[in-house]
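A protein chain is absent from this complex, but the other protein chains hold their places.
Note that the chains take the letters A, B and C in the order they are written out, and that residue 1 is the start of every chain.
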Amino acid sequence: MSTQIPKQTEESTETETEPASKGDERRAEKRRRAAERREQRQEEEAEKAAADESTVELKVFRYDPQVEGKQEPRFDTFHVPFTKGMTVLDALMYARDTYDSSLTFRHSCRQAVCGSDAMFVNGGQKLACKTQISDLDEPVRVEPLPHAEVTKDLVVDMEHFYDQMEAVEPYFQTNEYPDGELEEQRQDRENREKIKMSTRCIWCGACMSSCNIAAGDNEYLGPAAINKAYRFAMDEREGEEMKQKRLEIIEQEHGVWRCQTQFSCTEVCPKDIPLTEHIQELKREAVKNNLKFW
Amino acid sequence: MAERYSSFQSGGRMWFLQRVTAVFLLVVLAFHFFLLHFVHHADEVSFLASSARMEQLSYYSLMILFLVTATFHGVNGVYNALVNQGLTGTKRTVIKWTLVAASVVLIAQGIRTANAWAGIGLY
Amino acid sequence: MHEHDVVVVGAGGAGLRAAIAAQEAGADVAMVSKLHPVRSHTGAAEGGINAALRDADSWQDHAYDTMKGSDYLGDAPAVEALCQESPEEVIRLEHWGMPFSREDDGRVSQRPFGGLSFPRTTYAGAETGHQMLHTMYEQVVKRGITVYDEWHVMDLAVTDEDDPAERTCHGVVAYDIQSGEISGFRAKDGVILATGGMGQVFDHTTNAVANTGDGVAMAYRAGVPMEDMEFIQFHPTTLPSTGVLISEGVRGEGGILYNEDGERFMFEHGYANNDGELASRDVVSRAELTEVNEGRGIEDEYVHLDMRHLGEERILDRLENILHLAEDFEGADGLTEPMPVKPGQHYAMGGIETNEFGETVIDGLYAAGECACASVHGANRLGGNALPELIVFGKRAGRHAAGEEMGEAEVTTGRSSDWEPADYEFGVEVGETDGSDPAAADGGAVATDAESVVGGAVDRAQERVDELLSRKGRNHAEIRSAVQETMTANVNVFREEGRLEETLADLREAREAYKDVAVSDPSRTFNTDLIHTIETRNILDIAEALTMGALAREEFRGAHWRKEHQERKDEEWLKHTLISWNDGEPELWYKPVVLEGENKTYEPKSRSY
């Protein structure tokens, strides 16, 4: 019968029926304390509100090619009540759900893994869900990613970015599998450590948007795609032959040589991937490789 | 071997040469500045002094090399910058050859000047 | 109209695996997903993938653990398939280049996880799902499988025979978010639903904003029964302010839970004397809430999860991203202070009723992944068992849909011989309020030949969208949050009859309100207002089915706790709850659990840890 832990069941029923139980007393006491805290907080908040600090001013870029009045880009201002721990995404969602349901932006995971919500916040490429309002100067200016076509409001067309990502053959390739069906390939820890950071990319496009070279040369692979190539080129499971091929890919006309070490990509990457370092390492690998033939 | 060579593109080679010339220039440009502004002051320049230096073969060849590398480095740098800003197609080809021509003129003129000082008849 | 052999709806782990499998079996496959594949919530999974890879381990042990974890509500053929095929699928991922964490000898690492008798959870740092999702998407790119991304599937194109078991699914209707265009997707061999979780039914959840259970709701309305909807897993360690998950890996590596008095309550208050923090999730979640309810919680809300004693090196090596999460989303530094955690909605054990090949009762309609219920998780899912489910059942559904011969299924779907009607009276009216509103309704199709079934579905979807866009009315957001609030308040970890009934009444009210819903953004371009409005309807249907199940099941099993019924009642309740939509008049019924597996018959035992 009982698969449950008797103690817990007993106690929880007890607390409901016998108000004088120890747990209940403590709870009541804590409620009181919590209530006091809340009161205090409310007072503080009221004070703040009086000082006009409890709301955040958001200036959000608006544009819609189809809706009259929005065809000419403009900035809308929203005042959002500030709560502790509020992120730019929270503020945007609040503004959308409370003031203007046509406010459009991509978002999904709210935890910096889906890469949907890279935006230009106060002049920097940021993931909205990972950017605390309290770290920003007001008014908070939110714009779509620069150097990308705006679809609507904060949504940009990511197709080009995806094309670049897919141009580097972003999939594992090797001919050297272990014999057994159920045998994994061996990889030493060091090698896995080496590629670790490069595997963290969430395709948010922040890096690409921040890079002036990518802005000027539309065909430049861009930091994210080069990083993707790095992830495979440095993975020793792929073997030497493949590495050769990978280097050829990144060495193309619009590949690594385009990078001018601006470091903006590294600066903005929300996953802290050392992009410039990876690009530079690939350049060196390529030169080393070529020196063999020169 | 032809196929193997396809594994590198001039992009990589030019990039590399830009760095190699930079290293060379770093030393020589420092030397050049030091010599002509600190050891000999700017207001003391004269044809005689220039020509005295140029008559030494080592100095002469260093300067020619300096000229060639600086021209390559500078012109290649300019070309790269333009290409990075999205210069393509015919425009690109035209600019490329214009730059090459300018480089040739610059180097030729530089050599003639050096020859004039060094007392070599070719100028 | 687009035409393909197999149409996969959803591009998370399950969808990607299904597409690859179907393509390898020779089908022309298209994936239709409202998010770009790499944005799917599979990417959020942190902890790992269970697979019996080592000699000292066996799939039989894994199956036993899974059954025990499920509180004997898993169906043995599905559970055994999961455990038997998980190892080869994990190795396949490795062969596809997935960057697993490694041992000194270069083999993939495994770690202990709650409820497992062997450390068999393979992982890639604390970002296993991210690596798995990207690895599989890479394979999709490699194979050149067609992906329609940012296409929101609105409805299934199903024939309208009276008996769902006689219906056929011919495709889906999707709305191109980018252009506002509605298109039919004809699927010659099958439609595979892989739309993931339904966390948005609650307001404190680890799930993504996009996890609105669309596939579940679509299949439900098309006539597929919903199975075991009441079983919702609440994860014991989520950050209080956002619901962001702190992986079980932290406890797997040795993290400890403390209450306000600094007591290690899992032991000191006897919740799980053997396994402590590593007890099954439902046990730990209830333990935490009991601590809070009894006044030993911090700020009356949460408890502490401490990993400082693991040492900086180990934390950085294995749990680095936990540090980032705690800091970015809660402002806590896991290296120097304990992290605040509380239970949050995490996973839906129930969903679209399928057999062990992913087939639903409707011909040509499959489901795999979190939206499906095969059922492998029964009343409670073990950590690290969902990711293998994606790859095992994704593959199976893909192959089956592409026409591969896979034998006779042992798990039945629909009302086969041993179903049992329920005589539960809900105090509140449930189901469709009034089918006349084209914006709110989306009933069955009227044709039988494939072309016109899809065409008809497209027309209805178009009508619905036009109506939503053109009329005036209220915004969906308030309705959505009303649903989320009542669900979180009443259908949470602790459930009581009265409050469940209240919830049904609240949901009824929300349904009424939804009849006036309208979209205020008139744009055809990226109209998220419209998409969210459509999703809200799905949330409503699911919330209702879930609450109905919770009311009906008068026992305490796995994740489902009932105040009035404090024990597991095996004589009466070793059966699945099913809810059929019946064109707007939901009906509850039951079918028995299959405990006889190929390996053995699983005898219900007490589930103590």
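Everything below uses one rule, namely that a contact is a pair of C-beta atoms (placed from the backbone, for glycine too) under 8 Å apart; a residue touches a chain by one contact, two chains touch by 3 or more.
Note that contacts and distances are computed from a predicted model.
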item: Absent chain [UniProt protein name; select from "Succinate dehydrogenase, cytochrome b556 subunit", "ABC transporter permease", "Na+/H+ antiporter subunit G" or "4Fe-4S binding protein"]; value: "Succinate dehydrogenase, cytochrome b556 subunit"
item: Interface partners of the hidden chain - shown chains only, full complex considered; value: A, B
item: Touch residues of chain A, complete complex, unshown partner; value: 61, 73, 120, 123-124, 143-144, 146-150, 160, 212, 214-215, 218, 260-264, 266-267, 274, 276-277, 280-281, 283-284
item: Contact footprint on chain B, counting only the chain that is left out; value: 19, 22-23, 25-26, 29-30, 33, 37-38, 41-43, 45-48, 50-51, 67, 70-71, 74-75, 77-78, 81, 102, 106, 109-110, 112-113, 116-117, 119, 123
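Criterion: only the chains that are shown with their structure count from here on.
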item: Chain whose Cα mean lies nearest the overall Cα mean; value: A
item: Approximate Å spacing (C-alpha centroids) for the pair chain A, chain B; value: 46
item: CA centroid of chain B to CA centroid of chain C, Å; value: 67
item: Residues of chain C whose C-beta touches two or more other chains; value: none
item: Residue numbers of chain B (touch at least two other chains); value: none
item: Chain C - residues contacting chain A, complex; value: 35-36, 38-41, 43-44, 53, 71, 87-88, 91, 94-97, 99-108, 124-125, 127, 129-131, 134-135, 138-139, 141-142, 178, 208-210, 241-245, 269-272, 283, 286-287, 290, 293-296, 299-300, 324-325, 328-331, 475, 477, 481, 494, 519-529, 556-557, 563, 566-568, 570, 606-608
item: Contacting residues of chain B [partner chain A, same complex]; value: 4-5, 7-9, 11-16, 83-86
item: Partner chain C, residues of chain A touching it in the complex; value: 1-5, 7-9, 11-13, 15-16, 22-31, 34, 64-67, 84-85, 87, 96-98, 101-102, 104-116, 130, 132, 151-153, 155, 158, 162, 166, 169-172, 177, 181-189, 192, 195-196, 199-200, 202-203, 232, 235, 237-238
